[in-house]
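A single protein chain has been omitted from the complex, and every remaining protein chain is retained in its original position.
To keep things simple, chains are lettered A, B and C as they appear, and every chain counts its residues starting from 1.
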Amino acid sequence: MVVTFEFWGALRRAAGGDERALTLPAGVLSVADALDALADAVPALGEYLDNTAVAQADRLLLRTEAVEDGMRLSLLPPVAGG
Amino acid sequence: MVVTFEFWGALRRAAGGDERALTLPAGVLSVADALDALADAVPALGEYLDNTAVAQADRLLLRTEAVEDGMRLSLLPPVAGG
Amino acid sequence: MYLYETPLILDPILGMAEHRDCGALSVFAGTVRDLNEGKRVLRLKYTAFAPLAEKLMREIEQETREKFGVPHCRVIHRIGMLEIGDIAIYCAVRAPHRGEAFAACKHAVDEVKHRVPIWKEEFFEDGTSAFNQGCCIRPDLPQEHAHDHAHGHGVHHDHKHDHA
Partner (left out) sequence: MYLYETPLILDPILGMAEHRDCGALSVFAGTVRDLNEGKRVLRLKYTAFAPLAEKLMREIEQETREKFGVPHCRVIHRIGMLEIGDIAIYCAVRAPHRGEAFAACKHAVDEVKHRVPIWKEEFFEDGTSAFNQGCCIRPDLPQEHAHDHAHGHGVHHDHKHDHA
């Protein structure tokens, strides 16, 4: 299963890019699992992920929701508009 | 002693004009006395005067302040700007 | 300048070229409503006793700056005949942060409405007109009058502190 993570705000700097496609190991079922796999692949992101929201297009996902092959997950760190 | 009263807001309608010069009877010393004389001369104003402020140019006067010959007293009923 | 017989212009009172330390601007505009206490309003006439009105508006700006610690507060008022939707008052406050900006702007508008000698005559659909009752600004009003100054004086309207 391949998932593409899209990085926003300070995460871009930590990830060293705007996005990253990752082939997830067997057993990855949930958003939380996918984030664990991402932290393994890009350790610099680890410290940010607890406070990061995950969106699919205009919908915020819970950590317990299922991931599917080909999904695009947008990672949204704490916001500071205005 | 002659004092000119200048009418503002709803007082103009009650007084039937923008201003009124009045020769005050002997014994009129204070702003309060002058207003009593005005109420005698223009009874329709009587009911408004308790809630009316009295100004001389840019200064609000107390009822106890002295009036002088030639003074121009601006009568300011309750305000409603904005 | 504080009182204008022509339409109010907002830009000159914003102070946008200055105050680079300010992150917040709060602006209030009061506009003429087409309805007041159930009666259809066609237009309004504002009059002001200018010498005192201008002095008090300057004082209100100064007091607001000091009370809320904001560097910029400006308020201007229209006089003369206004149509529905026309702007009667503009207030602009700039502040480092938004909390003070909102609070200071509301304060300045409240003070103008409560203290400045400006009167509003409403012209109704039925051909009549009436002055809004408003707030007594007599400095030495006895206490018993202060409590009922909106009543018993043959006026057409109730007291209006809470209205925009």
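As a convention for this text, a residue touches a chain if its C-beta (ideal position, glycine included) is under 8 Å from a C-beta of that chain, and two chains touch if they have at least 3 such contacts.
The model shown is predicted, which means the values in this text are computed figures rather than measured ones.
> Quick one: which shown chains sit in contact with the chain that's not drawn?
Contacts of the omitted chain with visible chains: A, C.
> Which residue, C:Leu25, C:Ala50 or C:Leu141, contacts the hidden chain when the whole complex is considered?
C:Leu25
> To test your reading of the contact rule: which positions on chain C touch the chain that is missing from view?
On the side of chain C, residues 16-17, 20-35, 84-85, 95-99, 101-102, 105-106, 109, 162-164 touch the unshown chain.
> For chain A, enumerate the residues touching the unshown chain of the complex.
Touch with the absent chain occurs at residues 8-10, 13, 47-48, 50-55, 57-60, 62-64, 74, 76-82.
The working rule: only the chains that are shown with their structure count from here on.
> Just give me the whole-number Å value for how far the CA centre of chain A lies from that of chain B.
76
> Centroid of chain B to centroid of chain C, CA atoms only: how many Å?
Taking the average C-alpha coordinate of chain B and of chain C, the gap between them is 25 Å.
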